[in-house]
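Note that one protein chain of the assembly has been removed; the remaining protein chains are unaltered in position.
And now, subunit A:
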Amino acid sequence: MSASGSTPVLTKPAGTATGPGGVGGGRVRRTLDRARTPLRGLAGLAGLVVLLEVLPHIGVVSADYLPPASEMGRALWQLLGEDAFWTALGDTLTGWGLGLAIAVVAGVVAGVVIGSAPVLRAVTASTIEFLRPIPSVALIPVAVLLYGTDLESKLLLVVYASFWQVLVQVLAGMQDVDPVAEDTARSYRMGSWGRVRYVLWPTALPYVMTGVRLAATVALVLTITAELVIGSPGLGNQLAVAQTSGAVPRVYALVLVTGLLGVAVNLVARAIERRALHWHQSMRREGQR
């Protein structure tokens, strides 16, 4: 079956139904599907917008609670023209970025130190297992008391929540080192720096990247939580203000903004992961598929 991937063969040629030829037919269909998938996805998004527009109009949901999509769009447009919105977005991104950076650096350093010494790993395991599942929102009252609505209270929550994500992944990565590679490095008499650079780091990097990606999402959630509940300046605080003043379309517009921010964080994190790990098995296999 040599039909190239780009030829749109809609009717399957006879003989491709069974045997090895079927694989080629599948490939053609897959290429076709691949072209169709984004279109279908767009249709899904458009369907959501239409649904949001129609539901309040026909009275299934009251427009007081769920304003039509057009009104949300207008509120969003208005929002984009406000200086206060951009300041809030900046505040949110600052809290998120700073918190994430601190958590990643601390997580990687702590992970490398703990992971390179089996004794330390054994001693700290139970403590890590205990501290990790503690919900960081439990720290909200402490943060309020210590720092009020300052940036620090936001950072306390963000760093606590995302630090564990990174640490646990780094520890898993350090444990995954191939014993053959380790022995090879030793027989070539690599120094400890060389071992870290050429054996440990490449092994742990995929795990670190996963940890960073997870931490990026968690950090965003906690940044916005802190703003919403504590009242530190940022998108979450704008949302709380809009909600108490009854500006319903504005509430939805802000929720949409946070959602888009979440999508953006995810996409950027994945792109960075793919760039940093382009040499790694998992990425190469993914590219072939």
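Heads up, the rule we're going with is that contacts are C-beta pairs under 8 Å (C-beta built on N, C-alpha and C of every residue); 3 or more make two chains touch, one makes a residue touch a chain; residues count from 1.
Methods note: contacts and distances are computed from a predicted model.
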Tell me the UniProt protein name of the chain this structure doesn't show, selecting from "Heme exporter protein C", "ABC transporter permease subunit", "Acyl carrier protein" or "PhnD/SsuA/transferrin family substrate-binding protein".
"ABC transporter permease subunit"
With the full complex in mind, choose from A:L89, A:V108, A:L139 or A:A204 the residue touching the hidden chain.
A:L139
Among A:L79, A:V168, A:A185 or A:L228, which residue is in contact with the omitted chain in the full complex?
A:L228
Determine and list the subunit A residues touching the chain excluded from the picture.
33, 36-37, 40-45, 47-48, 64-66, 122-127, 130, 132-142, 144-146, 220-221, 224-225, 228-229, 236, 239-240, 242-243, 248, 251-252, 254-255, 258-263, 265-266
